[in-house]
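Take a look at the following structure, please.
For this view, one protein chain was removed and the others were kept in their places.
Coming up: chain A.
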Amino acid sequence: MKITETIFQDGTHKWVAIVRDPDKPNFLVDTNEYLVTHGGQGMLLDPGGAEIFPAVFSALSSEFDPSALAAVFASHQDPDICSSLALWLEFNPKMRCYVSWLWNSFIPHFGGTAETFISIPDEGMDINLAGLTLRTVPAHYLHSSGNFNLYDKVAKILFSGDVGAALLPADQNGLFVEDFDKHIRHAEGFHRRWMGSNEAKRRWCERVSQLEIDMLCPQHGAIYRGADVQRFISWFDDLQVGIVKG
């Protein structure tokens, strides 16, 4: 079963990280899911693949009633992001899925009806969660061509999807980055290969540098916090991406 860790709380406003599953088969990539709650409503960010649904569901159930999930946010269209969609919809068929307009006719192959999907325009949009404004931040081509991060101005948290992701060895399973230099070695290959555009990367670095961020939460690996957030942005800015070895 996955572990839940509350990474921010102020009254009903809460961010919960759903991470690390010791029982997960090795052939499935490890993913982080995040639950944002406010005023009794909940939104699950990158709900994960169908095969890990039982682990995510049971972890989430310990924090929040899954049938009260108002929405899920899908950073992009990959199966490890949202192939569990149909299963979440079994608990609340009225749940909405926010996703780039680019994928709103692709993701329905994972489940849902025309009413399920709310298209995010390329420039992004605000999502209202019981009075809390969450801003979708464009991160196109990092790695998906229709890709978004989600920024919570109040909690100062940026959910960065695949940006900042690290494929960590089993013995490095901490929730937060503790040793940036050691950690980033596990992120380098991923970013060089998965991120397709240096120009897109540059724009993203400029865009997020203007945001006040206490925590940068990727979909794989550990969370960057404090000074490691800016350290990561600078490291990423200097990195040449879109490269295949050999």
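In this text, contacts are C-beta pairs under 8 Å (C-beta built on N, C-alpha and C of every residue); 3 or more make two chains touch, one makes a residue touch a chain; residues count from 1.
The rule is short, and it goes like this: contacts and distances are computed from a predicted model.
Student: Missing chain's UniProt protein name, "Quaternary amine transport ATP-binding protein", "Fe-S cluster assembly protein SufB", "ABC transporter" or "Chemotaxis protein"?
Tutor: "Chemotaxis protein"
Student: Decide which residue listed in A:Phe57, A:Phe73 or A:Tyr141 touches the omitted chain of the complex.
Tutor: Only one listed residue reaches the unshown chain, and that is A:Phe57.
Student: Where the complex has a chain not shown, which of A:Val16, A:Val36, A:Ala74 or A:Leu87 is the residue touching it?
Tutor: If we include the chain that is not displayed, A:Leu87 is the one touching it.
Student: Among A:Thr6, A:Ser67, A:Ser105 or A:Gln240, which one is in touch with the chain left out?
Tutor: Considering all chains, including the one not shown, the answer is A:Ser67.
Student: Please give every residue of chain A in contact with the chain that is not shown.
Tutor: Touch with the absent chain occurs at residues 1, 50-51, 53-55, 57-58, 61-62, 65-67, 86-87, 90-91.
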